[in-house]
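In this view, the complex is presented without one of its protein chains, the others remaining in place.
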Amino acid sequence: MKRLNPAYLFVAPAFLLAAVFILWPIVQSGWMSLHDWTIGEDSHKWLGFGNYTELFGDSRFWNALKVTLIYAVFVVAGQVAIGLALAQWLRRTTWYTMLLRSAFFFPTIASLAVTGIIWKFLLDPQVGLVDGWLGKAGISAQAWLQDTHLALPALIVVGIWKNFGFSMIVLLAGVQGVRKELLEAATLDGAGAIARFRHVTLPALRPAILFTVVIGTVNALQLFDLTYVMTDGGPLFHTESIVMYLYQRGFVDFRLGYASAIAWVLFLIIIAVSVVQLRMLRYRDDD
Amino acid sequence: MTTELTTDVASLPAGTPSWVLPVLRSARSTARVLAWVVLAIAALATVVPFLWMLGVAFRTPADLYADPSRIWPDHWTFAGFHAVFTQLPFLRLAVNSVVFAGGTTVLLLLIDSLCAYALARLRFRGQNLVFWTILLTLMVPFQVMLIPLFLTVFHLGWLNTFQGLIVPRSVSALGIFMLRQFFIKIPRELDEAAKMDGAGPLRIYWQIILPLARPALASLFVIQFMALWNDFLWPLVITSDTDMRTLPSALTLFSSTSGVDHAALMAGAAISLAPLAIAFLLAQRFFTEGIAATGIK
Partner (left out) sequence: MKTHVNVAAAAVAAAGLLAAAGCSSSSSSSPSGSGGSVVKLSVLTGFTGPDGPSYQALVSQFNASHPNIKVTMDIQPWDAIGQKLPSEWATGQGPDLATPNFDPGVIFTYIKTNSVLPLDSAVGAGDTQINSSAFPSSVTKAFTVDGHLYAVPANLASVALYYNKTMFTAAGITDAPKTSDEFVADVKKLTLGGANPTQYGISLADHQTIQMWPILQWMNGGDIVGADGCATVNSAASVQALSTWAGLVQSDHVSPVGQTGADADTLFSAKKAAMELNGPWAADGFRKAGIDLGIAPVPVGSAGPVTVASTVPMMVAKNTKHKAEALEFLSWWTGKTAQASFSKQSGFPPARTDVTVSDPNTAVFAQALPNARLYLAGLPSSSQIDSDVYTPMLGQLTRGADAQKSADAAAKAINALTGCKS
């Protein structure tokens, strides 16, 4: 009698929960995306790919896609770069590095809603802290969240502020794990600090960097709470992300089928982006 | 902290005058001090928004509007905290939050670590399928899963129950991947040694892998606990009984299009943040143990 591979028992709970409570709802939403679906209606009109073709010609969707991609690229790049620099700099454990690390990690603790509310107030041109302090430095006040050119950059800065501490902590574990022997060997070979970083630390960090980039991107592409609280997609749709648009169509206009179609397109985009990232960061040759 | 830049004589090009090295050394010290100052300012800048929030919790509206960019209150008041405690069944909400966030996180750590261990250490058919399935779960925004998920929980009869709150959230792809990355790093020699003593995979998991994974587990605990503690929408959707509400939903009580009670809002936010800050500070010990100390020989 063949024994069951014990591995299956290990993964069973996680797999089951994921299948029932996450994947099945995703499939259901896919089903909804093929209909004109309003919750509570007795019957839902079958549209086939009608929602998707409508989406293809929807300029507001393409705008949302552009906004989301710009946000994701800059926030992930920013949070990983800053997180990496800080992880490297603060890799020794002393009372002051612990203090600094805690300070940098703190924004991760706050909820997105509270973060949005605080920053909305801080960035207010008439009564906010940022413009108040800039004014003291002689720079004129900017309407950060009301100006069509400044709103998305401001949002990106807040996104980086919220996340760089998390990246730092993840990368810190990686940096601390770099084997001392390798670093010592490199020093003996005459490698300076920057060269050591490039040739020893960075390659050893690849799994950690991969992890934080993929997770960071997946999160950033689903931007909703921050922009909902801070700008409501404005000014004039300049910060409207895909999920914001999805929310508008699904829960304000009650067109859940169309919203599900948007969600599925986003889903496929995220998968594609993640696959590309996994390929790039896994199979890149060592220097 | 030692400087990144070497000041070894050997690293300088031959023929450099002898006064160069002391100058370089003091320049680098200044640079070092400057770097630390910049870091300290950056850390302060990171934390200033929270200090401001805390300040607002103690300010009267008149004080706030007179100079909103000031952090320190001019006239202290407890009206904000008073509003929070009188308008909300605060203890009940806090207990519900602890049960939901704590219960789910503990269950999640167990389920995630089991799965991560299998993915990291054991070979089995369908490995890739499991990996990708788990990864896929991260990629769909909650807003769109909300209603189908509600219907699923409804059909299970779990609406308005604690199991309905906890079980669907007890698996986290993030956790599985974090732990998997961590487990991969643990040297296989430890496993081999245990196997030679006759240990099966479960014992290896329980007695060897898990204890070594303490830093990762602690980090994951803090991150997941925080996310669940701050989760506003999920408990709201699953519970209709106001007795089962969690803290975040109650805090939305203080703002609306018809006005914001800033002091109460920030007081509520500060109160909600406090346990997380404490949990974080306590778990700091685990963050700093680092992988280096736990078994790489």
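As written, the chains take the letters A and B, and residue 1 is the first residue of each chain.
Please note the rule applied: a residue touches a chain if its C-beta (ideal position, glycine included) is under 8 Å from a C-beta of that chain, and two chains touch if they have at least 3 such contacts.
As the structure is a prediction and not an experimental result, all values here were calculated from the model.
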| item | value |
| --- | --- |
| Sites on subunit B contacted by the missing partner chain, in the whole complex | 60-62, 64-66, 68, 87, 99, 103, 106-107, 109-110, 143, 146-147, 150-151, 154, 159-163, 166-167, 206-207, 210-211, 214, 217, 232-233, 236-237, 240-243, 249, 252-261 |
| Contact set of subunit A toward the excluded chain (per top definition) | 38-42, 124-127, 140-141, 143, 145-148, 232, 234-237, 248, 251-254 |
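As a convention for this text, only the chains that are shown with their structure count from here on.
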| item | value |
| --- | --- |
| Residues of subunit A touching subunit B in the complex | 5-8, 10-11, 13-15, 17-26, 28-29, 32, 39, 89-90, 92-94, 97-115, 117-119, 121-122, 124, 127-129, 131-133, 161, 165-166, 169-170, 172-173, 176-177, 179-180, 190, 192-194, 207-208, 211, 215, 218, 222, 224, 243, 246-247, 250-251, 256, 259-260, 262-263, 266-267, 270-271, 274 |
| Touch list for subunit B against partner subunit A, complex | 1, 4-6, 10-11, 35, 39-40, 42-44, 46-50, 52-53, 65, 68-69, 71, 111-112, 114-115, 117-119, 122-125, 130, 133-141, 143-145, 147-149, 151-152, 167-171, 173-174, 176-178, 181-182, 184-185, 200-202, 205, 215-216, 219, 223, 226, 230, 232, 248, 252, 255, 265, 269, 272-273, 276-277, 280-281, 284, 287-288, 290-292, 296 |
